[in-house]
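Take a look at the structure below.
Just one protein chain is left out here, and the rest sit where they should.
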Amino acid sequence: MGVAHGEVKAEAPHMGGINEAGCGRGPRIGVYVCHCGLNIAATVDVARVRDAVAGLPGVVVARDNKYTCSEVGQKTIADDIKNLNLDRVVIASCSPRLHERTFRELMARSGLNPFLLEMANIREQCSWVHGHDREAATRKAVALTRAAIARAALLEPLERNVGSVTKSAMVIGGGVAGISAALYLANMGVKTYLVEREPSIGGHMAMLDKTFPTLDCSLCILSPKMVEVRENSNIELLSYTEVRKVEGQVGSFKVELLRKPRYIDEAKCVACGLCAEKCPSKAPDEFNRGYSERKAIYIPFPQAIPASYVIDPNYCRYFTRGGKCRVCEKICERGAVDFSQREEIVTLDVGAIVIATGFEPYDASRKTQYGYGRFPNVITSLDFERIICADGPTHGKLKRPSDWEIPRRIAFIQCVGSRDEHETDGAGKYCSRVCCMITAKQAFMVKEKYPDAEVYVYHTDMRTAGKGFEEFYQRGRSEGIVFVRGKPGEIVENPEDHSLRVVAEDADSGCILDLTFDMVVLAIGLRPPGGLVELAQKLNVSRSADGFLLEGHPKLRPAETSIEGIYLAGCAQFPKDIPDSVAQAGCAAAAAAGVLASDRIEMDPLNPVVDEELCIGCRLCEKLCPYGGIKVEKTDKGFKARVIELACKGCGVCGAACSARAIKMRHYSDEQIYAQTAALLEVG
Amino acid sequence: MDIVITDLDPRFKHEVAKEEGGERVKYCFQCGTCTSGCPVSEIDSKYNPRCIIRMVILGMREQVLRSDFIWLCSTCYTCYERCPQDVRITEVMNALKNMAVREGYIHPAFRAQAELIGSHGRLYEIDEFTEEKREELGLARLSGDIAEVAEIFKITGLAELLSEASQEPVRTASA
Partner (left out) sequence: MAVKYAIFLGCTVPVRAMSYEVSARKVAGGLGIELVDIPEFSCCGYPVKSVHQDTTLLMAARNLSLAEERGLDITTLCSACTSVLTEAARRLSSDGELLGKVNEQLKKLGRKYSGRTRVKHFARVIYEDVGLDKVRESVKRDISSLRIASHYGCHYLKPSEIYDRFDDPEVPASLDALVEAAGAVPVDYVTKKECCGGAILGVDENIALSMTKQKLDDISKRGADAINLVCPFCNIMYGANQRKVQSKYGVKYDLPILYYPQVLGLAMGMEPEELALNMNPIKPKSLLAKLG
């Protein structure tokens, strides 16, 4: 193979790196400093790191390898464990997120307890971030490795916890990603609970008129899937329901849900619509983005699943006028109206969770220069979908809101709230990935309805990477849509006729285009949905800087989260289109089903241990624990803290706070951390 | 205009980015938001902030620094407010003008203003007529020159810069 063995410094100083002196009965540590090809070696002087730690107490051998994770690299370690009687291993390489598992398995194969491994991250934390300064990077790598050795010396063998597996899954979010994930799981035989906070599943896809680049009617392709959800005996749909609390871990999550009252008995309602006909109260129809009205008793859209009405207590007279009205109750022949319904707590036991919480459209009124919310004929791309949809406020005729006349000149403005450094949330700084194609589709739909319409698309770059996308963009140009490379600074409304003046520099011709339009559509980006922060906290999953949820690995674990047993699908992770959302849903379902297929699960034993002799029952730990993972209970020795294994996430707050030093964190004991810190701070 | 690679100074953009106010110039992605809302470009397109930044990024050092158009920014900050990449264009123009001055190009109107301020500490020399008028209106007398400003000009090196010969920027035809 000729990769790594040549790099092993068998003849290097310290007797081939072996140091028997001073290793009497103490720990016997092997240290392996990785080059990672040039990833580390180009910046960090790997040989210097090796030499700097070779003589430290307990270090029996110190070597550098070109690729420690390679077959050859691993064999070197295995041989050393055997030949040199190593009892601990320190690897200075990449992040433990990548290879901790690899090396722990190696240790187990070599007869060592896998928890006697310690890693120093000298790639992500050294070479990659200090590429400009070899000296400083090398010194930092030495310090990190030294700290790892100090901790390794104090590591203790631990046995893994073994848990049982509840053979069911929960999918949070009933948009196209959640629907797909639930169906994939159900079809693999997994009992699946699909939880949706709105009264119907369908998500944003249900609001779209058509999809790009095929121009399929969106609901025509989505509603069969929605019906499948209802019909599939492995799926239990919990609509109008939110996640309240999640405890436990992979294989055995305990979930508490809050079912909001519909005031309609779902089982009895056949969605005949008589109630809504008679209902006297109107409300803005959020499904039509407020461009039309619905009744206080309503079904979000005709194809809604569950096909059941719901009462909006903010508008229903029964609620706003103290028990009066009840017209719907009288008219419903099936007796489905039930004003006595209350919020209800439902608990579930599931082995795996898929998060498919989707996105929220950008609030275009924040870009005050474009006048959304002030100028009626400035609409967003999502508004456009409703206005052109057969079920929308104009029954499929594209009309402008100020006078509901047909617009003859329409402009689209791209990147509204995207690729924008003025946006304070991270998701506003990048490209939302779908808006260019949404606009290309919408501009095309305008041309399809009104071939004489003049359509201008103002963009910064048209991004049409995807199957069939470029061809679609080309088709749009051939239809006569004018794509202008130039972003308008503002929209000025003529208050008399509500027409809209748009000035932009056409960078391609060098001309200033000063044009007036009947309607302007703002292509808005995708944002993390409201409530995602709280949900992420409940599930203990990490978020990225943009506010969406963080995947397990950007390349290799795109559908997993930082927490085992919890998976990601669709826009919950990052803005993406329908095919990508469905693909990721399949990936998440497969990963979840994999976990559910096994009968037992091994988990890192990172829960704290309470020393009852020392515990004084002060309850500080109980107050501080964010997960309800430790409780003080009365025992025959008085009040003592007790760890609730199912709820504990091993965060360490209790251990850090315990003034009696009664709580010991396994694998992260005070002694280990002090030793690590002291070694880190040594000047060197 | 043909440009060959030897005409371009690849360091120019980095130089501008090191100048106060020019820090974000390299982020420009040429969307044209600046020019589309620019009140000066609207009247005379020889001033085009997007183009000027493009020229900086391409490295057209001489053409930028000796031009009269960089002096045409009215500092209204409209582009600054809207630029999606937060290039802070108004401040980039300031940076370019400051660099131009050091290269020996200074617009005569700005030279005149600077010299007045250098000698009086204000844009106007206070004459007796002004003082009388103020008195008539019940306003306090002004205290004449603020000499410390001349001192400031010396401390910062502006006095020396102004004492050196300079050229007028090269005139560009109105577009």
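Residue numbering begins at 1 within each chain, and the chains themselves are lettered A and B in the order written.
Note that in this section a residue touches a chain if its C-beta (ideal position, glycine included) is under 8 Å from a C-beta of that chain, and two chains touch if they have at least 3 such contacts.
The structure displayed is predicted, hence computed values, not measured ones.
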item: Candidate in contact with the missing chain, chosen from B:V4, B:A109 or B:A173; value: B:A109
item: Touch criterion as defined above, residue of A:E196, A:D312 or A:E490 at the omitted chain; value: A:E490
item: Touching residues on chain B - with respect to the absent chain; value: 20-21, 39-40, 43-44, 47, 68, 71-78, 80-81, 90, 94-95, 97-98, 101, 106-107, 109-114, 117, 121-124, 126, 130, 133-134, 137-140, 142-143, 146, 148-149, 151-153, 155-158, 161, 174
item: Residue ranges of chain A at the interface with the undisplayed chain; value: 368-369, 374, 490, 492, 494-495
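Criterion: only the chains that are shown with their structure count from here on.
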item: Chain A and chain B: spacing of chain centres that average the CA atoms, whole Å; value: 47
item: Residues of chain A defined as touching chain B within the complex; value: 369, 415, 419-422, 460-461, 485-490, 503-507, 510, 512
item: For the chain B and chain A complex, residues of the former touching the latter; value: 27, 29-38, 41-42, 45, 48, 50, 78-79, 82-86
